[in-house]
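Every protein chain but one is kept in place in this view of the complex.
Chains: A, B, C, D and E, in written order; residue numbering restarts at 1 for each.
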Amino acid sequence: MSAPASPLFRPDHRPADALRPTRITPNFVATAEGSVLIESGNTRVLCNATVEQGVPGWLRNSGRGWVTAEYGMLPRATLTRTPRESERGKVGGRTHEIQRLIGRSLRSVVDMKALGERTIILDCDVLQADGGTRTAAITGACVALALAINKLVTAGTLKTSPLRQMVAATSVGIVDGNILLDLAYEEDSRATVDMNVVMLANGGLVETQATAEKDSYSRRQLSDMLDYAEKGIHELLTAQRAILNTSV
Amino acid sequence: MSAPASPLFRPDHRPADALRPTRITPNFVATAEGSVLIESGNTRVLCNATVEQGVPGWLRNSGRGWVTAEYGMLPRATLTRTPRESERGKVGGRTHEIQRLIGRSLRSVVDMKALGERTIILDCDVLQADGGTRTAAITGACVALALAINKLVTAGTLKTSPLRQMVAATSVGIVDGNILLDLAYEEDSRATVDMNVVMLANGGLVETQATAEKDSYSRRQLSDMLDYAEKGIHELLTAQRAILNTSV
Amino acid sequence: MSAPASPLFRPDHRPADALRPTRITPNFVATAEGSVLIESGNTRVLCNATVEQGVPGWLRNSGRGWVTAEYGMLPRATLTRTPRESERGKVGGRTHEIQRLIGRSLRSVVDMKALGERTIILDCDVLQADGGTRTAAITGACVALALAINKLVTAGTLKTSPLRQMVAATSVGIVDGNILLDLAYEEDSRATVDMNVVMLANGGLVETQATAEKDSYSRRQLSDMLDYAEKGIHELLTAQRAILNTSV
Amino acid sequence: MSAPASPLFRPDHRPADALRPTRITPNFVATAEGSVLIESGNTRVLCNATVEQGVPGWLRNSGRGWVTAEYGMLPRATLTRTPRESERGKVGGRTHEIQRLIGRSLRSVVDMKALGERTIILDCDVLQADGGTRTAAITGACVALALAINKLVTAGTLKTSPLRQMVAATSVGIVDGNILLDLAYEEDSRATVDMNVVMLANGGLVETQATAEKDSYSRRQLSDMLDYAEKGIHELLTAQRAILNTSV
Amino acid sequence: MSAPASPLFRPDHRPADALRPTRITPNFVATAEGSVLIESGNTRVLCNATVEQGVPGWLRNSGRGWVTAEYGMLPRATLTRTPRESERGKVGGRTHEIQRLIGRSLRSVVDMKALGERTIILDCDVLQADGGTRTAAITGACVALALAINKLVTAGTLKTSPLRQMVAATSVGIVDGNILLDLAYEEDSRATVDMNVVMLANGGLVETQATAEKDSYSRRQLSDMLDYAEKGIHELLTAQRAILNTSV
Partner (left out) sequence: MSAPASPLFRPDHRPADALRPTRITPNFVATAEGSVLIESGNTRVLCNATVEQGVPGWLRNSGRGWVTAEYGMLPRATLTRTPRESERGKVGGRTHEIQRLIGRSLRSVVDMKALGERTIILDCDVLQADGGTRTAAITGACVALALAINKLVTAGTLKTSPLRQMVAATSVGIVDGNILLDLAYEEDSRATVDMNVVMLANGGLVETQATAEKDSYSRRQLSDMLDYAEKGIHELLTAQRAILNTSV
C-alpha cells in the first residue's frame, strides 16, 4: 500500500485512511418496521425498512421473497436546491443508478427462500448531503433491514432470520494523486477517480465500482483503493454490530 | 364556548383545548438558508427555506418577490408505506392542496416589494406523520422563512426585513360531538368535522377551512372551533418568538 | 350584519347581497345518466353524472358506494386561452383542489350504504368562466346527481333514494372593504378575501373556506360573509327544487 | 352512381344521400375571438378560435403565420364515460390523428403570409358525440376561424383577410353494401368502409381518407362515395355562408 | 392516365411511375417470430412480429385474436437527429397516426376467429428514413406477419393459416404538377399532394389517404394517383411472394 497522504491534507485533518465520524441512530421514526438515521460526517441519510406481503409478479408462487430499495434526496439536502423528482414527473438517472446499487447490495445478504413471499423495501432519504450518500445508505439500510427482520423473528412470523450476514459500504478516491478514504463532497468534486466498495462481513466483495472522472487509474491504484476500503468497511461493520447488540 | 370535554377523553389525556407538546429545532440542516424541524406530538416536519434570485415569469420586471411552498411526505412517515410521488410520476391532489395552502399562508406575511425580485421556496417534508402535518408545516415554515430573511438582512442584501409579522396554524375538530384542539391522527380519523385555521400575530385570519367529513356543523360550532384555534395559535406564536429570539 | 354596499358599486348594478341570475337547464346532453347546464351570470358549467358498477379498491366488499368529481375547463372558457391539462400531461393543483371540494360536498348528501357498491362520477366542465365556477359546479352537480339517482329509483335498481337532501354553494368576498355575494371574475380579482360556502338544505354547513389574498379578515367579517352566503344558498336551493319538480 | 338505398333503411328515415339536420350557432361563448357550436344531428361540437401573437420556433422570423387545432371530448359526450386524457396523463392516438386532420384542413384555406406571425388555435370540444365529430369539427372550426379573422380585419390589425375560401367536411360510408352519407354512430359501428372528405368551396379536395374496417372497397365504390360527399359538403358550405352573412 | 413526367425529372432518374429498388431481407434478427428488413431506396425499416398469448380486455373470451403495430424511428434515421420519444416521455401524434394505419392495414388480412385469442404485434422501426417509411412498414410487416404465422402453422399451433391474403402499400404524390410514384424524402418535401394507398392482393382497397399540403387536387388527379399506386403495389406484392416462396 502506498504511504497515506499527510494528515493535514484533508479539510477536516483526517488521515487519508480514516472514515468520517459515523453515528447510527436506531428507531429514528416510530412508524417504520425498521428505522435508522445514519450520519457520516455531515451526510445524513434516513433509512426505513417496510415489510409487505407479496412479491413482484415474476416471483409469484416461487416461495421466494424480494428486497428492493428506493433513494431520494430532500430538495435542501444540497447547498443549492435540487428540484423534486415528483415535480419533474420522473425519476432521474442518478437516482435509478443508486437505488439499483442499494437493492443489489442488500439482496446479497438475504436468503430469499427463508424470507418467503414477502417484499422488504428500504427507503433511503438523504436529509443532508456531503458526499458518500449511496454508501452511507447501504450501511444504514442494512441495519434497518436487520431491525425489521428481528421484529419478524421476535413475532414468530419467521422461524429463523433470513439475514445471512451484514453488509456495509464506503467510498474511496484519488485526489491530487493521493488515495483518500470516505470522500466528503468537497474532496469528491476534486477527485480524479471515485470508487464505491460494498463488502460482506465475511470479507467477500459484492460490488466494486471504480470510475475515472478526469484521468484513468492503474491496476496498482485499484488494489490500493481496495485496501483502504476494506479497512473502512471493517470499522463500519463493527459500528453496525454495536447498534444491533443494544437494540431491541 | 361550550365546556371542554373531559381530559380523560383523549388518548394522551390532553384537555380538549390543549396543543400537543410542540418543539421547534432551528438549523436542523446546515445546507439551507433557513431550516427548522418542527415537532407537534409525533408529527415531525422538516421545513427548509431557499432564497433564489429571480421570480416566475408573470412577475418579471415588477420589482416584486414571490414566496411558494412544496410539501412532501417520506414513504414511511406513515404507518403503512405511501408510494413516492416521484415513482408515480405525478404529484397528487392532496399534496397540491396542501402546498397551495402553505404558500398562500406565508405570502400573507411578506412584503413582496421589500423582498424585491427574489423567490423564497419553503420545502416542508414530513418525516413522521401523526395528524396536523399541514398546520405544523405552516408554523415551522414561518420560522424557517424568518431565519432565511434574517440572514439576508444581516448580510446587508436587504435593508429592512420584508417579514411583516409571524403567522401560525393549527387544526381543530369535532369528535363524538366534542370540540378538540390539535387532532392527532387517531382522533382525526374519527372526527366528523375537521378545521384548519391560519392566523397572523395581530389576530387577523388568513385561512379558515372547515370541512364536514360525515356530518354537517352549525354556525355556533364553527365559532367555538375558532375560539379553540385562536387559543392554540397564540401559544404557537409564543413558541416561534422564543426560537427567533435565541437564534442567530 | 353590516350595511350592504351601494347597488351602484357592482359592474352589473347588483345589490351587494344579490346572486347573479342563475339558470339550470336539465338534460343538456342526452348521453349522461344525469346532465345539467348551470349558468350563473356568464359562468357556464356543464355537470354530467355517470353511474358505474363497482367502487375503488378500498371500498370493495364493504357494501358501500362512492361519489367523486372531476373538474375541467375548456381552453377558451377564459379570456386568454388556458392550455389543456391533457397536453401538459398532468392535472394542475387548482384543478385537484376544486375537484376534491366538489367530491366532498356531494358525498355529504349521499347515503353510501343505500347506494350500494356503485360509483357516481360528477364531471363538471366549464364552458365559460366568469368567477364562481367551483360553487356553480357544486350546485349544478347536485342536480345532475339527483337526476341520475332518480333514474336508478325509477328503474327499480334502487328501492329508495340514497340522496338525503340537496346541497348548494356560493362564493362571497370582500372588495374595497365591502362584503359582496357571488363574485364575478372582475370583482374576484380585486377581492382581498374570498370565501366559498357549501351548505345543506337543512342549513348545516359542510364546507367553509375563507382565504385572505392580500389582507386578513376578522371574526366579525367572517360572520357577515356567512350571513350573505346563507341568503344566496337558500335561493339556489329553491332553484334546484324548481328544476327537480319539473324534470322527469 | 349506384341507386341510393331505400329511405326506410336509416334509423332516422333519412335518404342515403342526406345530411343530418345541421345547425351552426355563432358566438356560443363570449370569451373566444371566434366561437361556434355546430350540431349535426345529435353530434355537438364547440369550436373556439384563439389568435395569439407569435409562431412556433421553426417559423420565427419567416413572416408567416400558423394555424393549428386541438380536439377533445368531454367524458360524457359518449354513452359510456370516457376517462379524461388529462387524468391518464397523455393524449391518445385517436385524438392526435383527429387534431392533425383538422389542423391540416384549416391550413389549406389560410394565406400564411397575409396572416403574418400570428398563430390561430382552433379548439374543438365535443359536448355530445353521435358519429362524425371530426368532420363536424372541421366545418364548425372554419366558421370560428372566419369569425376570428373578421375581427382582426374589422379592428384594422389585418388589412385584408388571409382566409382564401371556406372549407367543410363530411363522412360517408358503406353499410350492408349501401353507400350512406353522414353516418350517425349506430350506422358507423356497422359500416364496412368509412370515409372522410374535406373539400374547398371551389370544389378542390384537400383530404380524402377511406378506410375499410372489415372488408375492402373498389375504385367504383370510392368514386360513388365521393359523389355523395360532394353533395353533402356543398350543403354545408351553404350553411356556413348563411351564418357568416348574418354574423358581425 | 396523364402522360408520365420525363424520366429526367427525378433525382434518381426514375420514371414517374417507377418504384425505388425494393429489397426484403427475411429473418434479419433471430430473436423474433417473424423478422424482415425492408429497403425501399434509402428507406430501411426493420419489421418484427411477436406472437403473444391473450388479447386486449375488450376481446377476452370472444375467441377472436388481435393484430396491432408499433412504429418507431431511431434518432439518427433522419439527417438531423430526432429526440427519442422515450426521453420526451410521450409518443407523438405522427407516430400514433402511423401505427394506427399499419395496425388497421394488417388487421384487414387476418381472420381473427382463425387466429384465436392471440395477439400479434408488429414492431416497425426505421433505421434510415428517406420518405415512404409508413408504406414500407406495411409492406414489410405483412411479410413478417406471414413468417410468424407460418411458424405457428408449421408447429401445429394453428391448423390453418389465418392470413387470408397479402397486403402492400405505397405512396404517390404530385410534384410540380406531375404525378410521381413512391416519393423519396426530397420529392415528398416539394409535393403539393401526398397519397398513401394500401391494397390487397385481390385488388381491394383498404386505405386511401390523399392529403393536399399546399394546394388541392381534383377527382381526376385522385384517379390518376390511384392508377400509379396500383401499378406499384402489384410489383410489391410480387416481391413479397418471391420472399415467402423461398423462406422456410
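To be clear about the criterion, contacts are C-beta pairs under 8 Å (C-beta built on N, C-alpha and C of every residue); 3 or more make two chains touch, one makes a residue touch a chain.
Owing to the predicted nature of the structure, the values given are computational and were not obtained by experimental measurement.
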item	value
Neighbouring shown chains of the undisplayed chain, as defined at the top	A, E
Residue among A:100, A:113 or A:234 touching the omitted chain	A:100
Touching the absent chain when the full complex is considered, from A:126, A:210 or A:236	A:210
Options E:59, E:127 or E:239, residue touching the unrepresented chain	E:127
From A:90, A:151 or A:241, residue that would touch the chain that is not displayed	A:90
Residues from subunit E at the interface with the omitted partner, ascending	29-32, 35, 42, 44, 46, 48, 50, 52, 70, 72, 74-79, 81, 84-91, 95, 121, 123, 125, 127-129
Interface residues of subunit A (partner: the chain not displayed)	90-94, 96-97, 99-100, 104, 108, 200, 202-213, 215-219, 222-223, 226
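Here is the rule we use: only the chains that are shown with their structure count from here on.
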item	value
Touch-network distance, subunit D to subunit E, counted in steps	1
Type of subunit A:subunit B copy interface by residue overlap (half), same or different	same
Distance from the mean Cα position of subunit C to that of subunit B, given in whole angstrom	28
Sequence positions of subunit B contacting 2 or more other chains	89-91
Chain-level touch network, classified as line, ring, star, complete or other	line
